[in-house]
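All protein chains but one are shown in place.
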Amino acid sequence: MTNKFMDNKFIIRLFWIVILGIIWQVIALSEVFNLTSFPRIETLLASLIKDILNGDIIIQTLYSLSLIFKGLMLGLIISIILSGISMISKVFEGFVDTVIAIAHPLPGIALLPLVILWMGIGERAIIFIIVHSVVWPLTLNLLAGFRAIPNIYKQIGKNYGLNSLKIIRYILVPASLPYFITGLKIGWARAWRAVISAEMVFGAAGSAGGLGWFIFKKRVFMDTSGLFGGLIVIILIGIMIEDLFFDKFEKMTIKKWGMSI
Amino acid sequence: MRCLLEIKEVSKSFKKDKRKVKVLNDVSFSVKKREFVSVVGPSGCGKSTLLSLIAGFDEYDEGNIYFKGEKVIAPSPERVMVFQDFNQLFPWKTVIENVLFPLNVNKKETTLNERKDLAKKYLKMVKLEGYEDYYPNEISGGMKQRTAIARALIMKPEILLMDEPFGSLDAQTRMQLQTTLIELLEEIETTIVFVTHDIEEAVVLSDRIIALGKSSNSIKDVMVNNLDRPRDRLSNKFIEKVKKVYDKIKE
Partner (left out) sequence: MKKLRIKSIYILLTLFVFTLSLNGCTSSNDTSKNKEIKIAEQYGLAYAPLQIMKDKRILEKNLPEGEVIWKQMGNTAAIREGMISNQVDVGFMAIPPFLIGWDKGMDWKIASGVSSMPIGLVTYKSEIKTIKDLTSEDRIALPQPGSIQHIMLSMASEKVFNDSRKFDNQLVTMAHPDGMNALLAKKDITAHFTSPPYIFKELDHKGFHKVLSGKEAMGKDFTFIIGVTTKAFHDKNSKGYKAFKKSLKEAISFINKYPDKAADILAKEYDLPKKEVLRYITADGTVYSQEVNGLEDFADFMKRNDYISKSFKDRKEILWEDVTDDK
């Protein structure tokens, strides 16, 4: 049953991608737009394959992903600490709540000029922006998750003689998993956008500048099909993470357990 | 014989909209070892609160609760609660993992295999053989409550506190679980305080029935129930008993 659904979803995706591709090709061939700004599909694919073969796009993508990974991990740790102390102390809860209210609406890219002033340019600043995009939605979701845990779980924990730490470890953490996954999904999506935008503003940081820098370079050298290649990679990675990673993970956990929110 | 559980002049009130609302007023009774005591009464009479005070989840305002001669101040694995809520099982654990949970976290000096054998034994007692690897969302409400009972019993508690455990089940399933519980009592030595609003259930299960009144929030009567076991719900004596209890709590 589940397998069939997965196949269906995959087929639906593929179907619409093909349709969109056909529409694209029809518009390109009609030459309503200049072919430089609206290249044909085969030109796009040829350019993408060229960039894959010379390794450039792969190196840049891996670099961007490594930045995201670092930022996500750091954001995760900070979120757990922030939501943890909020659960323990009322004073901190107010503090964390206020910080989120201030910081959450700020787009990471708007902070960029300030971040450059504080920590200079390069990897650290980009990671800072990623952490900023991840921490607030994740903390909000973790807090919502902790608050949504039925009181009965805590009572059961106490009843079976668990101390506070064990209650957190064995009960609160798994019980808030659905919220945690939602937070992580939002965090990932924001981090991915943040890293691309930040890389487009910065130059090459060290040996690679990331996918954003790749796209920026394609823009300034007017390599439109190369630019689309970068966009295709962004889309593919987005679909892979959303459809494959998160979907699989949810199916293995909260969907199997009937816990999805 | 000394009593296992003594409740002495216990009162408890909650704050509601800045007003104090008394839910228990000067309640006293005691429970002997291996006794099955039911607490009946209409909703709002404070019977669930009473159970939660005995479990140690809540603090009482006045009076004392003694368990094995010591004042109850916190929850303890010696007094295990079974709730009405089907959600009392952890959804991320299978049936057997749920039953194993109290043993695993308390790291009793046994091997995992020994613990698993024990869990299987208790699951067999509650008639859940073959359902060990199901997740809670894959089994029925009745099966969930059976799992919860097995999880409570595996701790070998001195006293089992049951807060309307069959209250959300349909009539037929409820009767099946009552039968299972009666059979269990022959195999395990435990004391039970059982809260219910179902008088027939109280009469079928318990040795003594405590009736709580809603308006007074205190004990209206304590009735000994010494009908012969197994009890026949259709016998005249049974029906009379039910009627008697019903008359007592009627206000």
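We call the chains A and B, going by the order they appear; numbering starts again at 1 in every chain.
FYI, contacts are C-beta pairs under 8 Å (C-beta built on N, C-alpha and C of every residue); 3 or more make two chains touch, one makes a residue touch a chain.
The structure presented is a predicted model; accordingly, all values stated were derived computationally and were not measured.
Visitor: Sort by label and list the shown chains the missing chain touches.
Guide: If we consider the entire complex, the absent chain touches A.
Visitor: Looking at the full complex, which residue from A:Gly122, A:Gly161 or A:Gly238 touches the chain that isn't shown here?
Guide: That would be A:Gly122, which touches the missing chain.
Visitor: Please pick, from A:Leu62, A:Leu114, A:Met222 or A:Met240, the residue that touches the omitted chain in the full complex.
Guide: A:Met222
Visitor: For chain A, which residues reach the chain that was dropped from this view?
Guide: Residues 19, 23, 26-27, 30, 32-37, 116, 120-122, 201-204, 206-208, 216-217, 219-224 of chain A touch the chain absent from view.
Just so it is clear, only the chains that are shown with their structure count from here on.
Visitor: For chain A and chain B, let me know how many angstrom lie between their CA-based centres, rounded off.
Guide: Going by mean C-alpha positions, chain A sits 48 Å from chain B.
Visitor: Help me check something: in the complex, which residues belonging to chain B touch chain A?
Guide: 55-57, 74-77, 79-81, 83, 85, 87-88, 90-92, 101-102, 105-106, 135-138, 155
Visitor: Would you tell me which residues of chain A are touching chain B in their complex?
Guide: 150, 152-153, 155-156, 158-162, 166, 170-171, 174-175, 177, 253, 256-259
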